[in-house]
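Here the complex is missing one protein chain, while the rest keep their positions.
Chain naming follows the written order as A, B and C, and within any one chain the residues start at number 1.
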Amino acid sequence: MKKVLMGNHAASWGAKLSRVRMIAAYPITPQTHIVEELSEMCSDGRLDAKFLKVESEHSAMASVIASETTGVRSFTASSSNGLALMHEMLHWAAGARLPIVMVNVNRALAPGWNIWADQGDSLAQRDTGWIQIYVEDNQEVLDSVIQGYRIAEQVNLPVMVCYDAFFLSHTYEPVDIPDQESVDSWLPSFEPDNFLDPENPKAYYGLVMPDNYMEMRYRLQQAHEAAKRVVSEVGNSFGNHFGRPYDLVETIHCDDAETVLITSSSATSPARLVVDKLRDAGRKIGLLKMRVFRPFPTEIVQEILGNKKTAIVIDRNCSWGKGGIFADEIKGAINNLSNRPMVYSFIAGLGGRGITPDLIEDIVKQVENSESPATSSEWIGLKPFN
Amino acid sequence: MTTHQDSFTDKPYPQEEYLQSGYLSCQGCGGSMIMRHALKALGPDTVCVIPASCWSIIAGNWPYSSLNIPIMHTAFETAGAAASGVRAALDLKGKPETHVLAFAGDGGTFDIGLQSLSGAAERNENIIYICYDNEAYMNTGIQRSSATPEMAWTTTTPATFPKVGPKKNIIQILTGHKIPYCATANVAWPMDLIAKVRRAAETKGTTFIHALSPCPPGWKISSEKSIEVARLATHTKVFPLYEVINGESYHINFEPKNLPVEAYLSMQGRFSHLSKADIAHIQQRVDYEWKILLQRSMMEPFHMNM
Amino acid sequence: MIEIRLHGRGGQGAVIASKILAVAMFNEGKYVQAFPKFGVERRGAPVEAFLRQDNKKILIRSDIDKPDHVLVLDHTLIDVVNITTGLTKNGWILINTDLKPTDFDSLGSFRVACVNASHIAADLHLGSRNAPIVNTAICGSFAKCSGLVELASVCDAIKEEVPVKADENAEAATIAFKSTIV
Partner (left out) sequence: MSDEKPITYHNLGEMPEYVISEASMLWNKTGTWRYLAPRYLTQTPPCNQQCPAGNDVEGFIRLMEKGAIAEAAQLIREENPFPAVCGRVCYHPCETGCNRTQFDDPVAIHSLERVAAEQPFPATPPETGRPDSGKTVAIIGSGPSGLTAAYHLARMGHQPTVYEALDEPGGLLRYGIPAYRLPRNILKAEVDHITSCGVKIICGKRAGVDISWSDLNKSDAVFITVGVHRNRRLEIPAENTAGILPGLGFLESVAGGTPPRLGQHVIVIGGGNTAIDSARCALRLGSDVSIYYHRSRDEMPAFEEEVNEALKEGVKIHFLTQPVQFLTDNQHLAGIQLRETRLGSPDESGRRRPEPVPGSEFDIPVNTIITAIGETADLDWLPPEISHENNRITINLFGQTSLEKVFAGGDAALTEHNVTTAIGSGKLAACAIDAFLHNQDFTGIMPRITIGETGAVSVSRYLNHGDAHKKQGGPGKVVSFEDLNLAYFRKSARQKITTLDFNNRSSSFEEVNNGLSGEVTVIEAKRCFHCGVCTDCDNCYMFCPDIAILKKGPGEEGYRINMDYCKGCGICVNECPRAAMIMEKEQ
């Protein structure tokens, strides 16, 4: 069934179709519609789940960790400052190896108050051990939540589905909502091996001494390595079942490209227009959409960029004191290749500023006119200096 | 005043053990006793949530556990939320009869965990929350908490500048949530503690037990005095034993011997710097608080037929 | 691709109007995109919403700077906001007003349509007297002046999307369609 849905409602539908049993959440703009819609679904019986209206994001994640540990499929959603408040518990979820799926609506952090799109919130959580998926449109929001549970429960890692505030969260566009039966036949029910059980009393998440901690953390890292394959397999399987395949990344015209434009999230959409336009003008340009950021698809990035001349990365984020985060990660991924492109890093669209086709085209032009990248990320769209 | 608990004779003490020896509590630990008594009251169909506290260590390091019930260690400030999550999941799994016990220290209850506790209490989650109160951050080496008594020494409130201001009244905070059952308990009266935990377990909704838990290293007492000093806390009215039903109806369970606070304070190294005037000040406050408690216990509850 | 910008005040339903039109267009087989001017909505404050319509997937994900048409849910906004910014020549400006198009000559070389949506909404008791919800009437009126969507589709979309007084809202759209002065 196709419907015109806002991105937040697509997330709610993803959770509903995944048959989550426990939802704990705290409202924050621009995430509120998710929890409002799920509250409705729980109250009118469309969703057989408990909605725990907790008093903070920290408690939301703590509750979800607890319910998931008790063996119940759980969901939450947040954004920005809320996600930052969750930070500690994000480590707990991953360290506990719990297949929780959450949605984060990417929003800038205060101060000053800013409720608009910016990836800084979730990228600041990149080291918590969560799988992070950055999605481009509302269809992908819904699809990624459902895939999220299948991935998470296969590798026992939590999954964070991230999408841009307003550009997706509040934007209505057509979304194909799969049938519940169709989802049920694809997503198995949640039957964990371990859960809090008086019949089998165990202690969960106790003190791990130095003689074992490193090994346990090695396991976490290995799980992420394994997750790369699983994300691909699940995305492929999802495609076979629902007709919409997904992978760690998506490539457009990359095979013969000399220059590859690299984007994530909603900025990918205008980039598609620009690449098509420049291709029509005879330029050898391609587009790499970074869908999964953690685990980082190093091998794929190496394969795609290995023989290219130029890579242009547009980041709607900044690691203060360093620069665009995707750009930096991509540089790191290809660093040991003998043939590698020059990587141009651009920061654009922070705090909800639009990333338009014109702006992307300007970036490409600027790269074409330069001999080598600047040492630090270049900021695009700033007001003139004087 | 009702004195329905004759704690010394209300035996037998239940014999089933849900703790196994080998756990890592200090000599004379009050907190370990409270857990032991509480679990005896609740029985095996219990899931326990333990935020950061001495019990994070006492329970045993991975891959061990000294409890015969399932426990989940959780972050410092999350006992209320984590217990809510476990409760929700158990209910969803058709196990509403399984007890959910949040077992937190004073730091995790009075300070960092107050928010999630308040959240759970306001939602009236069907959980039992026991705060074992040793009156400071003992696990990290005796730093003051908001449960530290006025003028007590801790490593962050040295004798030259001891704790300023009275101990936070956590029961008043919880009764402010109008939860169905609040009680204080004292490790020196195990059968009273057990009776209260049982009552909490039989009550639907959030129940809260504030249990005084002497800490020999933190209170600077010799370990064998642990129970004795706890007993004095009640007999000096420093820690009265009472219950509050529906946040309204106060019942004092035990008539203190009304000993001077000095009897309690002088046993503990953490109060050794107090002057006569300091002790007199504490006595005044204790007497005043007791008067308030007496008055409350004589108030008619809002709902007459509760 | 056709881009439409809606100007209104918080509470008038500009965002819902954009969604109703989007759903109506979607039901006619178009690809659509509707979204508010991303901001903090407050009752009475000037707000904007956007609507794109195309035959293929819409990939632009930013505000509409150069609208093909503009909908003004409250004519007093004309004094407050520059509603014609970026508006394509010959684009429609649909205004909720009791005045006539000729009264808006000062707006320049655009096509102006007028509809007394407030009156229609008040008659049908949509919203309150001092803050009538005019969005459904505007949608019907837009179908008339722009011809980009059928009235029937608008009415269907209203019935699909508006949770209360769906029939009255559809009627508002119909009355507006009929009473629009172009």
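Quick note on the criterion: contacts are C-beta pairs under 8 Å (C-beta built on N, C-alpha and C of every residue); 3 or more make two chains touch, one makes a residue touch a chain.
From a predicted model like this one, the values you see are computed outputs, not experimental measurements.
Contacts of the undisplayed chain with visible chains (whole complex): A, B.
Of the candidate positions B:Thr140, B:Thr155 or B:Ser222, contact with the hidden chain is made by B:Ser222. Checked against the full complex, the candidates B:Leu19, B:Ala52, B:Ala104 or B:Ala121 give a single residue touching the omitted chain, namely B:Leu19. Considering the full assembly, A:Tyr204 is the residue among A:Phe75, A:Tyr204 or A:Phe296 that touches the omitted chain. Only one of the listed residues, B:Pro190, B:Gly218 or B:Pro240, touches the absent chain: B:Pro190. Interface residues of chain B with the unshown chain, by the touch rule above, are 8, 11-13, 15, 17, 19-25, 27-30, 32-33, 36, 60, 62-66, 190, 216, 222-228, 231.
Taking the whole complex into account, chain A touches the unshown chain at residues 95-97, 156, 194, 202-206, 208, 212, 215-216, 218-219.
Quick note on the criterion: only the chains that are shown with their structure count from here on.
Chain contacts in this assembly form an open path, with each chain touching only its neighbours along a single line. We define each chain's centre as the mean of its Cα atoms; on that basis chain B and chain C are separated by 62 Å.
Between chain A and chain B, the centres computed from C-alpha atoms are 43 Å apart. Contacts with at least two other chains are made by no residue of chain A. Multi-chain contact residues of chain B, defined as those touching 2 or more other chains: none present.
Looking at the complex, you find that chain C touches chain A at residues 18-19, 22-23, 26, 31-36, 38, 40, 58-63.
By the touch rule above, chain A contacts chain C in their complex via residues 2, 4, 29, 115-117, 164-168, 170-174, 266-267, 269-270, 272-273, 352, 354-357. If you check the complex, the residues on chain A that touch chain B are 21-22, 24, 49-50, 52-56, 58-60, 62-72, 74, 88-89, 92, 196-198, 200-209, 212.
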